[in-house]
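Here the structure is laid out as structure tokens; the discussion comes afterwards.
The complex is shown incomplete by one protein chain, all other protein chains being positioned as in the whole.
Up next, chain A:
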């Protein structure tokens, strides 16, 4: 076997092995919390209703509706339920409303958002630069 081929194959095996090892390490131990069953149901609602087409979670998804990773912090349980069961008009629209969820679905999805909120993701999305400055100024 020629040298370039040997180097190439070695790179293939090492990179794949290293990649899966690091992934294993990221998921092992207590790195990932258990998902509460209510949150799992909420995740299914989120998927079936295709929320990801307009919203991002962890910044991945559609850019129309903004990020939902920390939305629980912003609205709280009651706020979320109200928003989802009595949907307002979409931004820029005169007739089209936000998707409507039943009470039960709203409960489940709120549990999912509560769980998302608790995932340590290096505090992404970052808080607006100005907010931070103001806070520092107040102190």
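The working rule: a residue touches a chain if its C-beta (ideal position, glycine included) is under 8 Å from a C-beta of that chain, and two chains touch if they have at least 3 such contacts; residues count from 1.
Quick note on the criterion: contacts and distances are computed from a predicted model.
Of "Nitric-oxide reductase", "Probable septum site-determining protein MinC", "Acetyl-CoA acetyltransferase" or "Urea ABC transporter permease subunit UrtC", only "Nitric-oxide reductase" is the UniProt protein name of the chain excluded from the display. Chain A meets the missing chain through residues 1-2, 4-5, 7-8, 11-12, 15-16, 18-19, 22-23, 25-27, 31-32, 35, 40, 43, 46-54, 56-67, 90-96, 116, 119-122, 124-131.
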